[in-house]
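For this view, one protein chain was removed and the others were kept in their places.
Showing subunit A:
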Amino acid sequence: MSANRGSKARGAALAAVVPLLLLAACSSGSGTSGGKDGEIRMMVNLTDNLDRAYWEKLVKPFEDESGLKVKIEGPTGKSVAESFPQQLAAGTAPDVIQSIFPDDDTAPELVDLSGEAWAEGTPMFDAYAIGDTHFAVGVGTQTQSLVYYNKTAFEKAGITTAPTTWKEMTADLGKLKKAGYTPMQTAGDYQTGLQLQQIYHPTLNELHPKWQSAVTNRKLTVGEAYEPAFQMYADWIGSGYIARSDAGLSPSQADGNFIAGKAGLYTNGSWFAATLAKAGKLPFEVGVFSPPVADGKTYPGPQGATMANPYMVHKGASDEAGAKQLVEFLVTDPAAVKAQLGSDGVFRQESEVEQTGTDALIQGILDHAPALVAVGEGQGNVRLPVAGFNPKFTEVAQSLYTGASPADAAKAIDQWTDENR
């Protein structure tokens, strides 16, 4: 009898404990992550052209010189941005992380590179500082505020020079429409909000320098900052310069429309130059200009830019010194920098890398920009007090396509910002 009771009690205890043991076994350990001895794990953004072979070739000289092995890893989820926090939570984060930036959550998990002499001269190093600490170093910039245009369409529409004011731009859109072109190509998905921000960066940053900080300090609301842009877009949609149906169009279809010569203007970042190069010979010549500025301001305005090919080192790296050495190599070795500048729409001010015609136009815009400014949610110390701004901004920008007024759009983004502060 007593034996039975004892066995039942053991069974009950086992039933209670085993799930927890299983859960503990499945969950993370708190020990250090990283690869085997002498191996550095680097998580990178894998794309069609930045494939595993590209990355392995890039780090080969480092491996030969240091005797360390670099293990290239793609994201386990949708993106590096999604995978890195997941791996941090699971205790399996890589030693070096490429393509994303620190935020309030991830910063405590990263190595401060402020004291590294080699890091100081790298592009946008100070722009990405959080407080006095520097967690990310990069190779160049991805230039955001660019308007690509179809020179043939401009000629047929009788436009001789690229617009530098919003009034000229609106007039040019009208001429392009009359000439039978889609005046401005836009798209749905993330691109709706991105394009509206891209085209408005220079103006916004002239009117409200470091506008993200002004919103954080409650001196400005996002709605106040963007309402003129909402108004401008709404007017263009109303005039048929932007197609309402673009809200349901995929970004790749929008790329295709511009490449096929159907559109006059197309707002995009410097990475679009790689898409154009890949498309081969186009039926028209591509031009690029910096977006217009506000009335009475000097053209060109500040250029929206993000640090390109940023690298960060995980604090739990098994070989932190080796991981730092690898990052130093990637951002300072002349051959490695050159390879990355030629890879995927990455530019560096005053760079002398051999370039295609479109690349050279972008390089000129970057070199002549009076300043490089934070985009979207912001970066480093110039940040909005909310996370998830870009997807919400896209949603609000799309509401202009579906009938919302600019005032409604401004109110919606302010309400969301207040709810999420």
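Simple rule for what comes next: contacts are C-beta pairs under 8 Å (C-beta built on N, C-alpha and C of every residue); 3 or more make two chains touch, one makes a residue touch a chain; residues count from 1.
In this text, contacts and distances are computed from a predicted model.
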item	value
Absent chain [UniProt protein name; select from "Nitrate reductase gamma subunit", "Sugar ABC transporter permease", "Heme lyase CcmF/NrfE family subunit" or "Cytochrome bo(3) ubiquinol oxidase subunit 3"]	"Sugar ABC transporter permease"
Listed residues A:Lys167, A:Lys219 or A:Arg244, member touching the removed chain	A:Arg244
Among A:Pro108, A:Gly280, A:Gly296 or A:Pro334, residue touching the chain not depicted	A:Pro108
Candidate in contact with the missing chain, chosen from A:Pro61, A:Gly74 or A:Gly91	A:Gly91
Touch criterion as defined above, residue of A:Gly188, A:Gly380 or A:Pro406 at the omitted chain	A:Gly188
Residues in subunit A touching the chain absent from view	11, 15, 18-20, 22-23, 28, 30, 81-82, 85, 88-89, 91, 105, 108-109, 188-190, 192, 243-250, 253, 387-388, 391, 394-396, 398-399, 401-402, 404, 415-416, 419
